[in-house]
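Note that this is a trimmed complex: some chains were dropped, and none of the rest were shifted.
Naming follows writing order (A and B), and every chain is counted from residue 1.
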């Protein structure tokens, strides 16, 4: 049911490349973060009208395409396990660190989870003499398991 | 082949609880980070002898158990997809953000991946009026796809 959002994502990637735009440029235009803006364009988030208008303006999208950005997606187009090495590495982190996340979060917060809905994330370049690094900062609200 | 490391992990969780120790206490004792120390105890990392000795000391492990900490594990005990809600949320992040990670990392670095081997991570409590948050900071070396 996300075909329109997926197709639009491919189109945006082409326009973005042709115009020499960065995710940061798109994000600045609408006053949001680059990560969320990228996820929106990849069809995994829903925009508010003014975000959609801003992106339509900078990318040259028409009204129907702007409306598509506002639709709430059926999320999760990523095939599992991921076959692409870049994406697989994150899957591998779940394999290797899954139990550590559980034990560490529970030690600090008690029984509950880190929300993946009330959640934000940044991605940046971390300069390093031995080779620059990718730095990802995740922040999710802790939710306590309700006892009732 | 990780039975010994898995069994040791369960034992360490019990000792840790009985002694009222935190991952931070264990980590301080051996001069390493809490995250890596936790992953080591959960059977997903290999210690150097002095780490193992430090942990054996604070936890009251015997020599064979210390040696088990030094063994290199067959990593990845986490069942997939994770059935535990806390761990599943990270899996869900891969489903939702997989393509965004790919597009953002490639925009910044070109064709390559974020290493999950030359990798480190911290986890901390992020105070917030609307409810405290879990903050995870990942840092992995960028590796360029070789052209040859």
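Operating definition for what follows: a contact is a pair of C-beta atoms (placed from the backbone, for glycine too) under 8 Å apart; a residue touches a chain by one contact, two chains touch by 3 or more.
Just so it is clear, the model here is predicted, and its values are computed rather than measured.
Assembly remark, whole complex in this entry with 2 chains visible in place, copy number of the identical chain is 10.
By our rule, only the chains that are shown with their structure count from here on.
Our note on geometry: chain A versus chain B, Cα centroid distance of 23 Å, whole angstroms.
Only residues 9, 13, 22-23, 34-35, 38-39, 42, 44, 75-78, 80-82, 84-87, 89-109, 112-116, 119, 121, 123, 125-126, 128, 130-143 of chain A touch chain B when the two sit together in their complex.
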